[in-house]
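Only a single protein chain was left out; the remaining protein chains are all shown in position.
Then we have subunit A:
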Amino acid sequence: MDEQGGAACSPPSLIYFAHHRGRGAEPVPVNRYKHVVSLLAFVAPAFIIYSLFLLIPTIGGMYYSFTDWNGLNRDYSFIGLGNFVEALREDPDFVNSLLFTLKYVLFMIVLQNVFALVLAVFIETKTRTKGFFRTIFFMPNMISTIISAFMWTFVFSQVLPQLAEKTAISFLDQLWIGDPKVSFYSIIIVSLWNGVGYMMIIYLAALQGVPQSLKEAAVIDGASPFQTFRKVTLPMITHAVTICLFLTLNGAFKVFEVVYGLTGGGPGRSTQVITMNIYEEAFSNNFRYGYASAKSVILFIFILLFTFIQIGVMKRKEVEA
């Protein structure tokens, strides 16, 4: 309702504003004031909800990261940067989970985008079956991540060993999720299966926006299909690459459900990702909420830094048609 009101409302006020501006210098401050008020009025409902449920808890979490609160006691003390120092210096599990997450992020960024782009390019060349393939590849994305993780647990621990028995492909019969060396790749497989579809849709949309005339001009100039793709299509879809890299980077850092559903971080802590380490600290170990909040802040800073760098680099490469 608010949005409707906004759409119907702001143009007249803008007209009013523009109309009155011409009359002279005197009424302008009043109008500008009114303009600001109307802007605030329309932003307010969303902003109140946003700050109530996201902004205030976030700031609260940052505050707790400087305390030793355990989530239960009524009193706690302020310990400055103690939590941060402990997390980075004296907590090998946290550092290991951080490294494991970085490895995961690296694999995901490269593989997810390469697969999505390749799929998008192939689907784009089909004219008749485009809709069908698009739906098929997007389908896994509609299943919730945790459910797909449980499905794949069944596939890895029951279906593949059975297949191996029937077909005598001994490669299939191994500890897919029980062996720490293999389970990393199992996690990647499931994440890709789940996430590629979404990125593919974004790339498809971008590919459709590449002007046909440019490609034709390239072909007339004698460019091979690969050259056309490399020199014309790819630069034209850089904005989509930026978005997809951003989404993948962000999502991969925050990965939780897939690992939780498949291995539970195990055996031991060999596949524990950073979010899981935080969860364990806050809700199952010693209930150190303050310490866990500090770890979340570290994660937040990491994501912020990486995203800024990524966006900064990518923005410079974008071109306009």
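Keep in mind that, in the parts below, contacts are C-beta pairs under 8 Å (C-beta built on N, C-alpha and C of every residue); 3 or more make two chains touch, one makes a residue touch a chain; residues count from 1.
One rule holds in what follows: contacts and distances are computed from a predicted model.
Matching "Sugar ABC transporter substrate-binding protein", "HEAT repeat domain-containing protein", "TusA-related sulfurtransferase" or "Cytochrome c oxidase assembly protein CtaG" against the UniProt entry of the left-out chain gives the name "Sugar ABC transporter substrate-binding protein".
If you put the hidden chain back, the residue from A:T58, A:S270 or A:T307 that touches it is A:S270. Summary of contacts with the chain left out: across A:L117, A:A149, A:I177 or A:V196, the touching residue is A:I177.
Only one residue in the set A:N70, A:T238 or A:T307 touches the chain that does not appear here, and it is A:N70. In the full complex, subunit A contacts the hidden chain through residues 1-2, 5-6, 8-9, 12-13, 16, 34, 37-38, 41-42, 44-45, 48, 68, 70-74, 156-157, 175-180, 264-270, 280, 283-288.
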